[in-house]
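This is the structure I have questions about; it appears just below.
Every protein chain but one is kept in place in this view of the complex.
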Amino acid sequence: MRFGVVIFPGSNCEQDVVHAAHVLGHEADYVWHGDTDLAGFDAIVLPGGFSYGDYIRCGAVARFSPVMAEVVRFAERGAPVIGICNGFQILAEAHLLPGALLRNQGLKFICKEITVTVEKSACQWMDATPGSLLRLPINHNEGNYICDPETLARMEANGQIVLRYCESDGSRAEGGSAPNGALDDIAGICNERGNVFGLMPHPERVVDPATGHTDGAVVFASIARRLAEVG
Amino acid sequence: MREDLSPELAPKLAVELGLKPAEYDKVVEILGRTPSITELYMYSLMWSEHCSYKHSRKALRMFPTEGEHVLQGPGENAGVISVGDGWALAFKMESHNHPSAIEPYQGAATGVGGIIRDIFTMGARPIASLNSLRFGTLDKPRQRYLFEGAVAGIGGYGNCLGVPTVGGEVYFDEAYEGNCLINAMSLGLMREEKLTSATASGPGNLVLLIGSTTGRDGIGGASTLASQEFDEKAEDKRPSVQVGDPFEEKLLIEACLELLEEELLVGLGDLGAAGLTSSASEMASRGGVGLDIDVTKIPAREEAMKPFEFMVSESQERMLAVLVPENLEAAQAVCAKWGLRSTVIGTVTDTGRFVVREGDEIVADMPAATLAHDAPIYDPAMVRPAYLDEVQAFDPITGVDHPGCEYVLDDIVLALLASPNVCSRRWIWQQYDHQVMLNTVVLPGGDAAVLRIGDTGRGEMTGRGVAVSSDCNGRYCYLDPYVGAQIAFAEAARNVACSGGYPAAITDCLNFGNPEKPEVFWTFYEAIRGLSDACRAFGVPVISGNVSFYNESFGSPIYPTPTVGMVGVMEDVSKHCTVAFKNEGDVIFLLGETENEIGGSEYLKLAHGVVSGRPPALDLELEKAVQATVLAAIDAGIARSAHDCSEGGLAVTLAECCMAGDLGADIHLDDGLPAYASLFSETQSRIVVTTAPEDAERLVELALANAIPYSVIGTVGGDRFAVEDKVGVTLVQLREAWEPALERALAGK
Amino acid sequence: MARFQIFVTYKKGIFDPPGATAERALVSLGYDEVSSVKIGKFIQLEVADGTSEERVAEMCGKLLANPVIEDFRIEPVEEA
Partner (left out) sequence: MARFQIFVTYKKGIFDPPGATAERALVSLGYDEVSSVKIGKFIQLEVADGTSEERVAEMCGKLLANPVIEDFRIEPVEEA
């Protein structure tokens, strides 16, 4: 399959995503934020980084890039879209996903590996046994997910909560296991249909065995399998 | 020519700008007349210590700068070495001490911005950064503020750029209380044929200013700050602090690399200290040409800026390009694509003169090369400091009461692990993106960082790698600058070797006090001599570096701190080695041999409050042989872990190997030394290596072949770190001491 | 030229990490009298003469504030 990886001014993980896709045997190409043609791509990735310097709010300016109108249409067609880290922030600003991402509770940038639990969800990007654990790196300053109680209840009911931060043994600490203060330990969510996925951890960083383990591969593999199935 | 200074006023302004009377006279001699305001500003900045190296230039000639790997030695914005298969690595280290002491976040951030511009100016894509930090002790709130701010600033800037910060070092000592050190190192990768020079050439070519607008921020910032001692007046210099814009810099990286890739430029230079004056005059003098610049063309951030303000502003995130007129349209299109301003502000001329005009009126007109090259060069006086006799006469073995009993030793081991100079640096590097670009093979937390070489985005991986480390123990340099500087080199090389890298070249950042004081200059000279001798012994050249003088507060200099940034090359990056113990039952070797050397040690400071004695001795030939042994073991695939001994001695090294591998160790030391010395001596040229039992014999053969002393000191296993009946602590205890210590110190605990 | 000031604050019920941290820090510095700190944005806008407040509100709704989490208040600045 072929991934389209969007470059906004200030994106900085686009190469990493392309590399991850290649390692897993997929095709991937860059899409410039000013472009409006997504023809030929099976899935769109909004990569991590600091689009527009994260100024005003993370993702606030990028969501108005010309390409985003196309991404919205692409998603509305039911085609798969994923936002990783800054990409998640952009999807939230663009209202493709509910809620918002605030400054980390500890007010510090956090780069480290954490553990998440896979929840039972409708997410097309996460074809893994609910309850299984993944070790994934996080790397952000604004990953403190928040939404109102109604939205949270609705997401729960619809199976939109995809990943939750947890302790290394899978348990969830009493005061929360999110390193950033995220509501209900939420690390990743999807839309109702399950084709749009946003997550703070960076699966593309743990795909290449040459630099570590490969827990992130499941994200790319899931969507590839799904697309192969639906044709 | 606008004559806006009277012959009476000019010398007074010159003094205020930091020019010495004789230097002013030289300016008048060069020009044959009284300088204009703009000219005086330009000369005073270019002839400041920071830009001209007038006190250090001669001493720096001691450094060996050539070697088989070297593609570009000192003289350009960064040095460049070949790392094989047609790939070249540009790297350099630079200080941003003085701005950071005023505003740590922005000072450190713009320091990172500056060194990264030096790297992509060479045509290389920045691929990694390191930082070397020194502060006073963390029991002082101001020091905590500086440290937290500097770390946040380094992260804030580097993270946004998407350049991983993969390593560094930090020490806390009273000597740095009034003058913190923020040294930033950056490395960039390119194909060898893309090597670019910051040279202007070709009369008729255009001078293009790319990037941010120019304001009054940082007028005389880095260059004047870095050329003066700190005193009460520092507070008045506040407005010269600059705010970094990493987003603009990220766009500059992409645009400049694209401009070079498309071969649209003749030369490219960055605007750092002394702004446009420095970058333009250096580019002109390298090309042997003149320049004609019109300040009214420069996009201004503020109103009513004077010509001299445009010429010396240190507004960040700006680059200067020279190109043929036919390429202008294409070049500006690239800049516009990245959302960057680009403006033609002048032309290259064949007159050799640097002409600055404000519209039609000429405000400065001088021989371009004189700015960059005619600064006076001094031969500063040198005197061996009197304090050295006193500290070196102190015998740390008899001078204090050493502990003997085992319980006390446990406590000292744990206290050393919790010392801010030894404890886990996780609190720091967790605030840095150390993984982006997916080349970091060995993450921070061990000896050297290991990066693989290639271009992941294009799928061009080589299998090669580099190992990088920055090191300097200022206490050793204070006690003996010659030996201390050599140890800085040896330790950096040892860290690189323990990771599997063959030391190839270094950069350095020489942080010292006021060079006009003979005692300070002596320490500077000795450090360079030491570093040069070490480089020669290893056949490792210096390819770039930076000098930071006037690091004093209220009259007393910091410890001499010649930081070394070492790069080692690996042919097969998959063969890298880490500090972590790997398997139960592995055999623990000590390569090298412990002596009773506790002068200047962390133990002596921590347990006895003393910084005195002689630093550990260094035998460069032994050091080389020990490193050759560990490298051979790693190459042969028999070294399961390797970690050098540094601050805190063998006890700390072993404890760190245990914690990293989550495995205990049972140790027996047979060195005939008192326990405190076996455990805490900081003897150089020692490395702890483990092998599988069946490989032990082969390691012995390698040690014998290299004629180095070695001993088998124990086995890996269990959940305790035990040394005979002297030390016995659990992994949990080790971790509780080591892991949260920085956070605790920052919380004021 | 016309000027507007914009105050962007978190909606009620949204936890503000920088504010909460500043609050704790002030108290620990000995400012016990502090009971709440909220940190929002203060935006100063210069626009062409005749720009209406509605137009500025539009800019806020679109870009300068995020209606999911933030409220904003606009104040025209009278020239002195």
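Chains: A, B and C, in written order; residue numbering restarts at 1 for each.
Definition applied: a residue touches a chain if its C-beta (ideal position, glycine included) is under 8 Å from a C-beta of that chain, and two chains touch if they have at least 3 such contacts.
Since the model is a prediction, treat every value here as computed from it, not as a measurement.
Undergrad: When the whole complex is taken into account, which chains on show are touched by the absent chain?
TA: A, B, C
Undergrad: For subunit C, which residues touch the unseen chain?
TA: 1, 7-9, 19, 22, 25-26, 29, 31-48, 51, 55, 59, 62-64
Undergrad: What subunit B residues would touch the chain not displayed?
TA: Subunit B touches the chain not shown through residues 102-103, 106, 212-213, 215-217, 238-239, 241-245, 247-248, 301-302, 315-316, 339.
Undergrad: Footprint of the hidden chain on subunit A, which residues?
TA: 52-53, 55-56, 60-61, 64
In this text, only the chains that are shown with their structure count from here on.
Undergrad: Let me have the rounded angstrom distance from the C-alpha centre of subunit A over to the C-alpha centre of subunit B, please.
TA: That pair's centroid distance is 36 Å.
Undergrad: Measure off the straight-line distance from the CA centroid of subunit B to the CA centroid of subunit C, and report it in whole Å.
TA: 41
Undergrad: Two or more other chains in contact with one residue: find those residues in subunit A.
TA: Counting only residues that touch two or more other chains, subunit A contributes none.
Undergrad: Where in subunit B do residues touch at least two different other chains?
TA: None at all.
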